[in-house]
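Reading through the structure tokens given below for one structure.
Only one protein chain is missing from this complex, and each of the others stays in its spot.
A and B are the chain letters, set down in written order, and residue numbers restart from 1 in every chain.
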Amino acid sequence: MFDLVLLGDVLAGTARLGTPIAFAALGGVIAERSGLYNIGLEGQILAGALGAAAGSFATGSALIGLGCGVICGLISGLFLGYMSIRLRINQLVGGIALNLLLAGLTAFLSRQIFGAQAGGARVEGFTQIHIPLLTDIPVLGPSLFSQDPLFYLLIGIAVLAWYWLMKSHKGLDLRAVGENPKAADLAGVPVFRLQYLAISVSGALAALAGAHLVLSQVYVFAEGMSAGKGFIALAAIILGRWSPIGAVCAALFFGFCDAAQFKLQFSSPEVPYQLFLILPYIASLIALVILGAKASAPASVGLPYDREHR
Amino acid sequence: MNSLVMQRRVALALLLALTVGGFLILFDGHNPFAAYKVLFFESFLNYWGFSNTLVKASPMLLAGLAVIIPMRAGVFNIGGEGQIYIGGLFGTVFALTAPDLPTVLGVPLIFLAAAIGGALWAAIPAYLKAYRGTNEVIVTLLMNFVAIHIVSYAVAGPLLAEGAPYPYSNEVAEAYRLPIVMPRSDAHAGFVFGLSMALILYFWLRFTPSGFQLDLVGRNARAAAYAGVDQRKTIIRAMLIGGSLAGMAGAIEVIGLKYRLFHLFSDGYGYDGIVVAFLAALNPIVAPLTALFLAGLSAGAGTMQRAIGVDSSVIEVVEGLVVVFVAAALVAPRNSSKPILKNLLIGGLFGRQKHSKKKEA
Partner (left out) sequence: MEEFLRVTGVGKTFGAVRALNDVNLLASKGECIAILGENGAGKTTLASVLIGLYQPDSGQIVLDGVQISVTSPAAAIEHGIGMIHQHFSLVGAMTAEENILIGLPREKRGPAARARIRQLCDDFDFTVDFNVPVAKMAVGMKQRVEILKALFRDVSILILDEPTSVLAPTEVAPFLQGVRKLVATGCLVFFISHKLDEIREIADRVMIMRHGRVEGILPVASTPMAQMSALMMGQADADQPTEKPNTKEMRLDTTQAAKALVVSDVSLTTSSGAEILKEVDLTLRAGEILGIAGIDGNGQTELSEVITGLKRQTSGTILLGDKEISGSSIAARIADGIGFVPEDRHAEGLVLSLSVEENFAFRSIGEDKFMSGGMISRRAIGKIAEDAVKAYDIRPSNPKLNASALSGGNQQKIVMAREVARARNLLVVVQPTKGLDVGATQFVQDQIRAVAQSGVGVLYISTELEHVLEISDRVAVMAFGRITGVVNPQNTTLQNIGLLMTASPEEVV
């Protein structure tokens, strides 16, 4: 069924389709490790996409576009943090509200920025970087070493995030906040500051997912272009066991399944391609049930911390 | 905080959300008052507009109840969307396999089939939550995607209508279509059904031992166990009820509105249900109002765009702001340290866990 060329194609597609999910999932891991759910990833992807498109549209520079996207993500993350930390709004409801808000706001603003023919405004993006020699490795070469710069950025950030979270002092403090904010607070950890940091970074990472969609995939902003990737990322967090590396691997698995179903639709229409779309969710569910979520989910995720609450 | 203050705060929150939306409309170069006038007039006071509002409100209301009942037992069902899909699938399959039953038999059986479908879909997270302690938020969320793809497969494969240009099923028999409550419009009896469900559930929670005990589990699981209430069974019961409500919403979309099963036939109604439940502070009897409000906003948005030229995405912004501001309004100010609305996810329930005012030992 699969020859090697097809496999190579699918793997290249895996990286392309998996990268935005991976960015968002990384964002989710950072937020959840600090004790905050980020259900707003979906909206933040849109914010990042619009920011990237607008920045690149205005300046003609993909890099400035990337920066604008990240700033939009940071702001949306701060806003979600304000709702969750300061106002102590239920974090799931806050996230859903943010998604609604940003879906509307990005659609509205895109028409203000790009005019009525929003779809027509092509922007500068990134081109693939072909790493000499390595690209020529059969099957794996094109998928790993012929990607756009954001894919390499993803790998770099994932390793960095893992090191920061699991090995650094700040990371220990952050994890302590996610496990037991009161204990962390009493030990002198600036709980709220770390949570704000985590949720902003989380928004920025989700925004990178949106930037990837615009700057590396379609070079245009489209309403609702996140198309559920923010929710899929939530599943990748679980499948990746709340670890930055794990989440990226899980996201790439989602990307693989998506790439495979695309190929399958054309090469073997008699096989229901939905099977491949369902597969990652079933895998996540099985991972949840067999491995148990309790062991690795941060103990206090979703619970607002109130110092004077007794 | 008494209820009067709370109502005033909610009113203020709504006003604030509309004001911010008004500035966006102004920014877009239109008169916000004219736009809002069209929006609300067209959604609630215009015959055709109100019929559209009703059409949207009926799945939202049932999806809202599908969140409220499990949440009252302390379980967060965000799987309404998936349960709608499976319910719609079950209802359609039944309607298409037995197309010749009389209306009085056929329609209730379609509802039953849809309820069973939704309940089965909800039974999986319910079982995992009750007996394995698996987080239901995650499981229901994941299962939404699975359900959407299953329906997508069904309407593109086994159920695909002959010669269909787009994945959809055959039409259901005319005898099975829900009656129209507003002549010549699309407004079917779905909302009336949802309204009666809301009333029944309200009385059930308040005046029957089984309903009271379900509520008890959500308020304080250990106290419920002490009162001899089986927490696991209650969780499963609550989720089955929630799943059947959402499942019936799916059937209503099919036999009330589109008469076929479509790929992606529910436009996020399951998630709207969370907002409906939240704005209703988990009270079933308030849910019809909040469902109408939300449905009116989204039904009116299109009309507003056509009539005035205001971008309809403004209304999405307003909806988001309504949720944010109402949520913020229902949480007491920082210094009083007595949030009226406790966190949804953990043990707490909306607007119900008043905090202890006692001094510390």
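In this section, a residue touches a chain if its C-beta (ideal position, glycine included) is under 8 Å from a C-beta of that chain, and two chains touch if they have at least 3 such contacts.
Not measured: the values here are computed from a predicted model.
Among the residues A:60, A:156 or A:190, only A:190 touches the chain that is left out of the figure. Panel shows chain B; residues 206-209, 212-213, 216, 219-220, 222-223, 225-228, 338, 349, 352-361 of it touch the chain omitted from the view.
Summarising the interface, chain A meets the missing chain with residues 169, 172-173, 175-176, 179-180, 182-190, 299, 307-308.
Following the convention adopted for this analysis, only the chains that are shown with their structure count from here on.
Chain A and chain B have Cα centroids separated by 27 Å. Residues 24, 27-28, 76, 78, 128, 132-135, 137-139, 141-143, 145-146, 149-150, 152-153, 156-157, 271, 274-275, 278, 311, 313-321, 323-324, 327-328, 331, 334, 337, 339, 341, 343-346, 355-356, 360 of chain B are the ones that touch chain A when the two sit in their complex.
Within the complex, the chain A residues that touch chain B are 37, 83, 86-94, 96-105, 107-108, 111-112, 223, 228, 231-232, 234-235, 238, 272, 274-275, 277-278, 281-282, 284-285, 288-289, 292-294, 297, 302-304, 306, 308-310.
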